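Here the complex is missing one protein chain, while the rest keep their positions.
Let's turn to chain A:
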Amino acid sequence: MSAPTTGTDRDGTEGTEGTDGAGTRPAGTHRAKARPAAALDFDKLFAARLHAARVRPYLATALFALHTVASRQVPTMAVDRHWRCYVSPGFVDRTPVEELAGVWVHEVSHLLRDHHGRGDRVARERGLTGPGERLRMNIAADCEINDDVYGEGLVQPEGVLTPEYLGLPTGQLMEDYLRRFTLGALTQDLVWLDCGSGADGLERAWDLGPDGAHGLSAQEQDAVRFRVAQGINGRPGSAPAGWRRWAEEAFHPPQPWRELLGAAVRSAASGAGAGEDYSYARPSRRSAAVPGAVLPSLRRRPPRVCVVIDTSGSVSDTELGSALLEVAAIARAVGGRSDMVSVVPCDAAARIVHPLCSGEGIPLIGGGGTDLRAGFAKALGSGARPDVIVALTDGQTDWPATRPPCRTVVGLFHRNARSGWSEDDPEYVPDSPPAWARVVTIGSGHGTR
């Protein structure tokens, strides 16, 4: 997204007449140093940055890319969406160096994780307006950062906000935290909390704005993020899990599973040989108008979709319910009538094929282990062959050895780590879905990034 350029696009703050060429900035003195009365202890601030860069080498690029501005209006330290860092001289004065190092990392995390952009997106999607909501975004963003950036050479600064303080679980994303708390007694003491427009997207009085000096353009920000992500991916052992997850997703954001599943099923159902397409089987209605020309006509055959559902104990009813409704909706959208969609509940054995006349009427009973091979066999062996098989499972199953004679989409329920797999045999790792199936992971990423 390009920053809006309203008014002057001239670098107005430093008197750079005649040098408005693309991207070149005049080498001037350090802007913040020039301020007379600020008396910001730069040595202390930069010693803290050095500390931060040493204990978090993968963040060094981002830390050094920040432009420091002394400001008396900021309560502590704050960032804006153009990668400027505003620092209160008093705050630097009364905070130990090792805690300042933690604050550096905290502030740069807001920018790396694009909290302002995500905040804007959430605000649009959920209709959140007003400073109160932006404060909640700042709090949620702080929770996302603070649960794993400290430790290992980085002190948690005094009075920092953690999810535990609000009674929330750790390891969530800002968007998830945002759903889980409201402003109230617990957050009463947090109203001073202010990480700037870089954290929640709300412009602050002290912001230099898009036209101010030393801002990073969107492309430059991406480049810095990319270099940091590469640094983390290059040495995955040295970064905590939260940063590794960020680095994996920084430029390959997870898409919402509903859209992916929908696209996969639609594509499978409308591909050649299934669903709507042209055929020369009967002459076109246009033929009469164009004598002598051979025209194809449009013929539609509604796709037959068969949903194989893993009803073993490890898949929850809510997950199944939402996924099944989704598939039914997609099948309707591609022109399938509800009697063309069938459902095969399957645990260790597949029982019976149900037509999907009403979404609620199918008994999803089962439990224990899963063997989807039985479900596939049942789906293919019962009457009319389906055009598409959609398998909804958590993946703890065996798969058919050969490719089924129709398109296959696997909706894989998201499971954390390998925790659930070691009940009897710690060595047991189920087969991953075969290469011939299109796999959509369900339940990971809620369209957040």
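Everything below uses one rule, namely that a residue touches a chain if its C-beta (ideal position, glycine included) is under 8 Å from a C-beta of that chain, and two chains touch if they have at least 3 such contacts; residues count from 1.
Rule of thumb we're sticking to: contacts and distances are computed from a predicted model.
Q: Name the omitted chain as UniProt records it, choosing among "Cytochrome c oxidase subunit 1", "Amino acid ABC transporter permease", "PspA-associated domain-containing protein" or "ATPase AAA".
A: Its UniProt record gives the name "ATPase AAA".
Q: One chain is left out of this view; which of A:48, A:87, A:103 or A:174 touches it in the full complex?
A: Spelled out, the listed residue whose C-beta touches the missing chain is A:48.
Q: Which parts of chain A are in contact with the chain that was left out?
A: So the residues of chain A touching the missing chain come out as 1-2, 4-6, 22-23, 25-30, 42-44, 46-51, 53-55, 60-68, 96-98, 101, 148, 150-156, 214, 216-220, 222-224, 226-227, 251-256, 259-260, 262-264, 266-272, 276-278, 284, 286, 290, 292-296, 298, 333-334, 438-441.
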